[in-house]
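In this view, the complex is presented without one of its protein chains, the others remaining in place.
A, B and C label the chains in the order they appear, each numbered from 1.
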Amino acid sequence: MKKLEQYREEYLKQFKNRAYGRNLFRTQKEEQIDAPAEECGIFGLYSENNLDTFSLSQFGLFALQHRGQEACGISVSKNGKINNIKDEGLVLDVYKEINEPEAFMGNSVIGHTRYTTAGDKKKYNYQPFFAKNEYDQIILSIAHNGNLTNARQLRKELEEEGVVFKATSDSEVILRLLQKNLDLGLRGAIKAAMSRIQGAYSVVGMTRNKFFAFRDFHGIRPLVLGSIDDKTFAVASETCALDAVGAKYIRDIAPGEIVYTSTNEEGLKSYLVKDDCVRHICAFEYIYFARPDTEMEHINVHEIREKSGEKIWEQAPVEADIVIGVPDSGVPAAIGFSKASGIPFRPVLIKNRYIGRSFIVPTQEMRERIVNLKLNPIISEIKDKRVVIIDDSIVRGTTSKRLVKILKDAGVKEIHFRSVSPPIIAPCYLGIDTPTKDDLISANMSLKELTKYLGVDSLEFLSMKSLMEILGSDKHCFGCFTEKYPVPYLDEMK
Amino acid sequence: MKKLEQYREEYLKQFKNRAYGRNLFRTQKEEQIDAPAEECGIFGLYSENNLDTFSLSQFGLFALQHRGQEACGISVSKNGKINNIKDEGLVLDVYKEINEPEAFMGNSVIGHTRYTTAGDKKKYNYQPFFAKNEYDQIILSIAHNGNLTNARQLRKELEEEGVVFKATSDSEVILRLLQKNLDLGLRGAIKAAMSRIQGAYSVVGMTRNKFFAFRDFHGIRPLVLGSIDDKTFAVASETCALDAVGAKYIRDIAPGEIVYTSTNEEGLKSYLVKDDCVRHICAFEYIYFARPDTEMEHINVHEIREKSGEKIWEQAPVEADIVIGVPDSGVPAAIGFSKASGIPFRPVLIKNRYIGRSFIVPTQEMRERIVNLKLNPIISEIKDKRVVIIDDSIVRGTTSKRLVKILKDAGVKEIHFRSVSPPIIAPCYLGIDTPTKDDLISANMSLKELTKYLGVDSLEFLSMKSLMEILGSDKHCFGCFTEKYPVPYLDEMK
Amino acid sequence: MKKLEQYREEYLKQFKNRAYGRNLFRTQKEEQIDAPAEECGIFGLYSENNLDTFSLSQFGLFALQHRGQEACGISVSKNGKINNIKDEGLVLDVYKEINEPEAFMGNSVIGHTRYTTAGDKKKYNYQPFFAKNEYDQIILSIAHNGNLTNARQLRKELEEEGVVFKATSDSEVILRLLQKNLDLGLRGAIKAAMSRIQGAYSVVGMTRNKFFAFRDFHGIRPLVLGSIDDKTFAVASETCALDAVGAKYIRDIAPGEIVYTSTNEEGLKSYLVKDDCVRHICAFEYIYFARPDTEMEHINVHEIREKSGEKIWEQAPVEADIVIGVPDSGVPAAIGFSKASGIPFRPVLIKNRYIGRSFIVPTQEMRERIVNLKLNPIISEIKDKRVVIIDDSIVRGTTSKRLVKILKDAGVKEIHFRSVSPPIIAPCYLGIDTPTKDDLISANMSLKELTKYLGVDSLEFLSMKSLMEILGSDKHCFGCFTEKYPVPYLDEMK
Partner (left out) sequence: MKKLEQYREEYLKQFKNRAYGRNLFRTQKEEQIDAPAEECGIFGLYSENNLDTFSLSQFGLFALQHRGQEACGISVSKNGKINNIKDEGLVLDVYKEINEPEAFMGNSVIGHTRYTTAGDKKKYNYQPFFAKNEYDQIILSIAHNGNLTNARQLRKELEEEGVVFKATSDSEVILRLLQKNLDLGLRGAIKAAMSRIQGAYSVVGMTRNKFFAFRDFHGIRPLVLGSIDDKTFAVASETCALDAVGAKYIRDIAPGEIVYTSTNEEGLKSYLVKDDCVRHICAFEYIYFARPDTEMEHINVHEIREKSGEKIWEQAPVEADIVIGVPDSGVPAAIGFSKASGIPFRPVLIKNRYIGRSFIVPTQEMRERIVNLKLNPIISEIKDKRVVIIDDSIVRGTTSKRLVKILKDAGVKEIHFRSVSPPIIAPCYLGIDTPTKDDLISANMSLKELTKYLGVDSLEFLSMKSLMEILGSDKHCFGCFTEKYPVPYLDEMK
């Protein structure tokens, strides 16, 4: 049984750290400085109304758990003292026991959920990051979602100036730039930092008496503003986190905007670092990442997904008996497709809720056995049927190919595959962890080749034109579809 | 901020042990001997074809994770030596690191997933249970789903005979009865045990060279048989676990049946302890517990649920704009309802996947804030609409009431609530953890009172007649709806 | 600094597990089945007078700590239930926190201190050993000091009969033989075991309602009996442990004697398995192992050591200015030597109390630096003096050679080395962990060669004749000096 043991070991390796991951786009490489950064969730709350901001921040992070399950962290400022708890695990696990809860009952709080990574979990990369003074007191803390494109260069320059880094994440570059410039005042420090960093960044943070948030000049990663009452402001990656704390969604933080407040300020101040910024929210947030109940720029994500299903029916109609969505993000599109086409929607792919997106065992023999482990079809519902199957996207193609096999094994008559995003032909350098071009199947196969490779009767991608129509704008980041990014300088990343 | 800290503490208590629970029916009391037992999942595999049964058993248990997330365990027999690993946590977590994997590469394996409990986690109640000989070697191991109704009495008798118990679970009574009678041979021991125990039990087990499974005389809890090849047999609570290991579903283990095999036997032997047993599968397995892709007695669970939606439309039609299902088990019924009624199905209640069914904070103030934390509606989709909302059942009524509030806050015009199970008026003594009668809202309110209590425009439960029509039989356990149980003697339980 | 780091690593390895060890005789090899066993301390107490036997047993073991510092253990019988705590560490550390102290407040207790070993610490070899019944209850527990000479053979035979071993220690053979024969009654079981085992063994033990002790047919390892009151009996390796619990020393357990008691017996029963046994207490117990305040056969150890100093002066007088004893066991001999010779005794070798006997670093360079780390002389006291230095024995010779160097570096004029034991020329197979013959310097060098090797002005060993005169008997085990052992069959050991 030597062989068994060997693939057993490989197999167990696969399992590791994957329990709840959304590792669709996961590269298998180790984290490196400036490596494609993580999709994350950030949240912040400032209240002068004696609210339990610590509990509320947990609610907010819990609602953003889909943006990162590896680790989470919270910094709280109470009477000018900042405390931080961050650890591996889900929000409900990390905060179930707190040593000194009273130290966290402050009026200002920021939090972060961190995306699962394939490699070593490096605790020093967990967020919120913080900087200390010479007496070991935290004087500044931030949580960042996005990815800087000139982090390596900036880090080098800062190190030459005597700055010492403790982590490998590009987010620390933002922290150290702020720390270095704190004598310019908070707004001055943020402005100074924004003048040097390039890329995608949505940031919430605090000093010992101030609370702030800011967003890059293109507004690539989402960041919304809400309020619970007239003295309580919330900032979050998605509106679903505002809902979770009972906050009203006011508006999105603008590209190039700084908002900040403190006990000395009246209300929340806003300051635009640049006037002429144009929004370029990541299109993939709508297609895949954001929760369906979230709104960005006051547009509901679920609606966009339903429309994408309608649109792809218009674009590529087909005769079929049933339409199926790949759970979870393919389901609204399937419903839209059904609505537009009249073909009945059937929820007959059952997803195991206790696992992430990928689940691979190394040997072919074992792989064939577990093909239904993550998605299991109700065979009686699809046998001998002509099936339209709708997924949000095709990345490497392996998941789609496996799905096709499941359907075929279940005895479907025809398979018509629809991706409600355009072909992904380029990596993301702005906050989503994608494979390199070599592993993006649409960068390497024509539609015809891919149709054959998947073994389907027809295959269609949403066109860029359709996508822009649905989103109602061409002002988005479409980099992964077009290889054109809103950020000019990307050399370091490539 | 004293007050904040106080409810903070209470609030954290609430969180504890609830991360992934399905605690719809959870009583808040501590475990006691013979207390209402847990809904669990069991799995077993016997192969003479050199398969990696340990990996496969993890796949099987993973597919049964919905039947219990508190703990899991696996016993493996290798060359006459039984090893066991059981621990708190999900399958993917407990088995990600194994000290001596080679000790688990045997040909016979049984496993168990254990339901979350509200009280103290007591490790000695984790399964599989095992009995040792005088040299500390495991000679017998079993995994049990169900609940004995005379466990307390049997335990007392056995203790008087000198038997020593190590846990408080009724499952240990089965183990000790088997251990005590092992000199009758395996089949004799099982027969002797079955002659004394009463209640619901589906059991898989192993001695050092034999593998076996047996089911109570009414077949209350599910247990199915499958095969991977002619020398590899699988036994599982649900067929979805057979699918997960690539096994073909052969049939359900019959009420009163023992199946067993060993290296000395040819194939799997079957033995009927009683000839005249009548099946009474728990109806609630179809309604709520089982996975939709599972079949019991060759009937697909998803189909039953869709039919329940159609049936309740027939039973209680209503004019409305959209129909919504409470995720997850209410969704197929909503689709059936939509199909029958023509009212469009809208998947607009978004469920946070990182939490169990209940999520309660202690103070009213905080509770009002987090009402949307678990289920968040897409307001634009339901505002000013007449809504049919379908849930699998109403137990305490608190969850339903909160849901109605969410919908009203979102501005729906009318709410028509439909439960696709009959009113629950009595506790389950046969394997499901339910509240006492005092806490079952339908045992304490008329339909009219409940309609008013929930604040809905109409309310309807599936009738017993409809339920029997859907299931195609009156031979089920309907105890929680009728207070009539297939097992005669229940005095000890009450 | 590569080189530094390398020997640093080797150096740290040396430190490991050596903190408090008496590893004079330590072989560097790993433990093996039947490998030279450990010198250990055992203790037992039985009381019907409601004494705190658990505390008292800790006092007793504490007084025997010099016989073993690696690990210790205690078994207590309370109301027919035996509990056991054993762990790595000193008595004061292992028992400073107890989970359920009330479970240890029983009337019968046995304990064990285990000698430090160079190799892996194997927890399963810690004592007291115990055997369980099929319900995981301890039914028998023993603590053993000594070494069996036919353990390997017996183990093989027992395994063929189906007995399962859990440890590698020869002590488990005694346990399993007793367990196997328990149906003969306790006395019958002990008798049956003693008829099969050969070698040195002093044993204390308990069943659920009985307390017992027995000693091999030659009485090689010590075992004494005492009483606190008429209903409280104590058994111990040394009388210093009786003193520690306030017990009166009655007598030594006789060779081939079993003593036992229980709640049903009146007082302590004694039974002689053989009538004609002759005592052969290990001579080295007097010379080195036992505490100076201990008596064996009513002879005080300190007195023997003083006499050995007097005797070696008679045997080999010398002109000198001062006499020094190597702490600790060489000091009484030095005082005896001083008394007999009139040469002043000077306590000028200062021993660091926080380390064991050996302390070696791997590189020559570093070794030279730390030569004074364990023993540091007061130079002003010995410079330009003619010094008699007295040690209890010379084993490998390395320690003595290093000591000579220390003295020479301090500027002594003459060194006259005296060993108050005869040359050690053979290993011990009966309970002391000695090097093999190859490493015993007296087995490989003549007196003349050794004198030159050590670089001393004169060297003398106590003669066998002198030793027998001091001990007042030739009925001892002198195996390590004569290669003649009281136990006939030693083939397995060699």
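Going forward, a contact is a pair of C-beta atoms (placed from the backbone, for glycine too) under 8 Å apart; a residue touches a chain by one contact, two chains touch by 3 or more.
The shown structure was predicted, so the numbers you read here are calculated from the model rather than taken from an experiment.
**Student:** Could you tell me which shown chains are touched by the chain that is not displayed?
**Tutor:** Looking at the entire complex, the absent chain's contacts are A, C.
**Student:** Which residue from C:85, C:174, C:245 or C:312 sits in contact with the chain not drawn here?
**Tutor:** Going through C:85, C:174, C:245 or C:312 one by one, C:245 is the residue touching the chain not shown.
**Student:** Using the document's definition of touch, tell me which of A:132, A:251 or A:408 contacts the absent chain.
**Tutor:** Missing-chain contact among the listed residues: A:132.
**Student:** With the missing chain put back, one of C:292, C:317 or C:397 would touch it. Which one?
**Tutor:** The missing chain is touched by C:292.
**Student:** With the full complex in mind, choose from C:344, C:411 or C:472 the residue touching the hidden chain.
**Tutor:** Spelled out, the listed residue whose C-beta touches the missing chain is C:344.
**Student:** Among C:111, C:332 or C:422, which one touches the chain that has been omitted from the display?
**Tutor:** Final answer for the missing-chain contact: C:332.
**Student:** Across the whole complex, list the residues on subunit A that are touched by the chain not included here.
**Tutor:** 131-137, 163-164, 166, 179
**Student:** Could you list which residues of subunit C touch the chain missing from the display?
**Tutor:** Per the touch rule, subunit C residues meeting the hidden chain are 1, 4-5, 7-9, 11-12, 15-16, 18-20, 50-52, 54-56, 59, 62-63, 65-66, 69, 90-93, 95-98, 101-102, 105, 240, 243-246, 291-293, 300, 302-303, 328, 331-332, 335, 339, 344-348, 350, 352-355, 361, 366, 368-373, 376-378, 380-381.
We take it that only the chains that are shown with their structure count from here on.
**Student:** Report the topology of the inter-chain touch graph, choosing from line, ring, star, complete and other.
**Tutor:** line
**Student:** Taking each chain's centre as its mean C-alpha position, how far apart are subunit A and subunit C in Å?
**Tutor:** Spacing between the chain centres: roughly 66 Å.
**Student:** Return the distance between the CA-based centres of subunit B and subunit C, expressed in whole Å.
**Tutor:** Chain centroid spacing, subunit B to subunit C, equals 60 Å.
**Student:** Can you pull out the residues of subunit B that are in contact with at least two other chains?
**Tutor:** Within subunit B, no residue contacts more than one other chain.
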